[in-house]
Structure formats: C-alpha cells, structure tokens
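One structure, as structure tokens, below. Some questions next.
Missing here is one protein chain; the remaining ones are kept as they sit in the complex.
So, chain A:
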Amino acid sequence: MSALRILVPIKRVIDYAVKPRVNKAQTAVETAGVKHSMNPFDDLSVEESVDIRDRNRAPGGVEDICAISAGPPKAQDILRTAMAMGADRGIHVEMKEGEELEPLMVAKMLKKVAEQQRSNLVILGKQSIDGDSAQTGQMLAGLLGWSQATQACKVEFGEGDSVTVTKEVDGGVETVRAKLPMVVTTDLRLNVPRYATLPNIMKAKKKKLDKMTLQDLGLDNEKRLKVLKVTEPAARQGGGKVEDVDGLISKLKELGAL
C-alpha cells in the first residue's frame, strides 16, 4: 500500500461560540475584533490525520501531513495550531485581510496544491461554519477525478490502497469503499480532537511554514457570486412563560399547535 501523503485544508473562521453580528452597512458579518479559531470540522480533519499516524491505522504508513490554509496573515495562527496537534508542516496561501474565496476557487487552489504536493488523501471538514456551503471537498474530488466520501464518521484502511468510510446520511449511516487517492470530509462524530500541549505548541513554531499566493498557483480570485446584502434574520419574540402544564397546553391550543 502507498504511504499516505495527507493534505489537510483548514479555515480560520469566527469562533463557533460567538454570536455573529451583521455590520451596519449590511454587507457582511462583522469580523473585526471578533474571536476567530479553526473551523471545528477542520479540527477533526487534523485530528484524524494525526491519529492515522499515531495508531498506525494505514498499512502503508503516513509519510507526510501537510496543513494548508488560504487567508489573511492571521491564518498562520491556525496553521501553527494544526502543527502543534501533529501536522508536519504548513502552507499559507496569503490573502489580503477581508479578501475571500468561494468554494469553487478553494477547490481549484487545492487541486493545484494536491498535485504539487503529491497528496493521495485530502481530509476536509464537511462545511465551514461561516459560509455553511458544504461544497469544497466534493468540488475538489470532482476536479481531481478522485473518489469522495463525505460526512465521514469512521475511516478504515485496508490492503491494496482501499479505504472504507462510514458516512452520516439522512436517517442513519452508509458505508462505501474506494481506493486511494481520495477525498474525505469529516463529520462531528469522527473523533474528539486533541488539545495542543504547550511543548507541542513550542515545537510547532519550528516546523516549516511555506508561503505562496494564488498567483503562484496560476489562479486569479474570480468571484461568481455577488453578495447583494447580508441582514439579520427576523427576530423571534419569546412569548413568555406559563405557570404549569395546564397553562402550557392551553397556550399551545391558543397558538393552534395542538
């Protein structure tokens, strides 16, 4: 079996516990001065990659784990986090503060990088919690012509480059089997990400972090979607509380829900 060369794309997003606020101009969500962290699903991708090596899960072994992120200078923070969790190295595709890529562009970028890095397994989060598009992994697999397994909750490696993935689907789980090279996207049940320890955070500072730009990859950030406006969702008004179960039932009847 081929040794794994894993590419782990990660994204810096507003921390999942922060309630996003729409800016006054209604053009975007306010990001300045807001806590950011690694997209939670990407945390799982990094953990899975490192765990495959730690527990010798792949018969061919793991040759390389490379984390990659496209974003402003601060995206380096999450690349360092990934390296502190156990990624061998990082690639930062530099972008200006506020510049964003659509999933199709990210997929085109990752295709170039995967080819350049001779990756044979790309593990991505199933969606980023800011755009909520859930597209990049599938698009990448399509562009590369590789097999894909989305919303993975279990990944197993067999002989002859075979990979068996159990996926979360509507109503339960489904298992598929494919051969490397392939693209896997992570679901929350895949694993429990580790915390980076202080010694590992220190070590991560010495790991290699390459920088490049989209132009280096021969790409321009071409946008297909124009955001016309971003608004707050219609606010829901709490309807108040009732004293007891009878009150609950009569209120529900009044609202036509029972």
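Simple rule for what comes next: a residue touches a chain if its C-beta (ideal position, glycine included) is under 8 Å from a C-beta of that chain, and two chains touch if they have at least 3 such contacts; residues count from 1.
The rule is simple: contacts and distances are computed from a predicted model.
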Per UniProt, the name of the complex member that is left out, chosen from "Probable electron transfer flavoprotein subunit alpha", "Light-independent protochlorophyllide reductase subunit B", "Origin recognition complex subunit 5" or "Mitochondrial ribonuclease P catalytic subunit": "Probable electron transfer flavoprotein subunit alpha"
Contact residue for the chain not shown (choose from A:V50, A:A107 or A:L214): A:A107
Contact set of chain A toward the excluded chain (per top definition): 14, 16-17, 19-20, 22, 26, 29, 102-104, 107, 129-143, 146-151, 153, 164, 167-179, 187-189, 224-233, 236, 238-242, 244-249, 251-252, 255-258
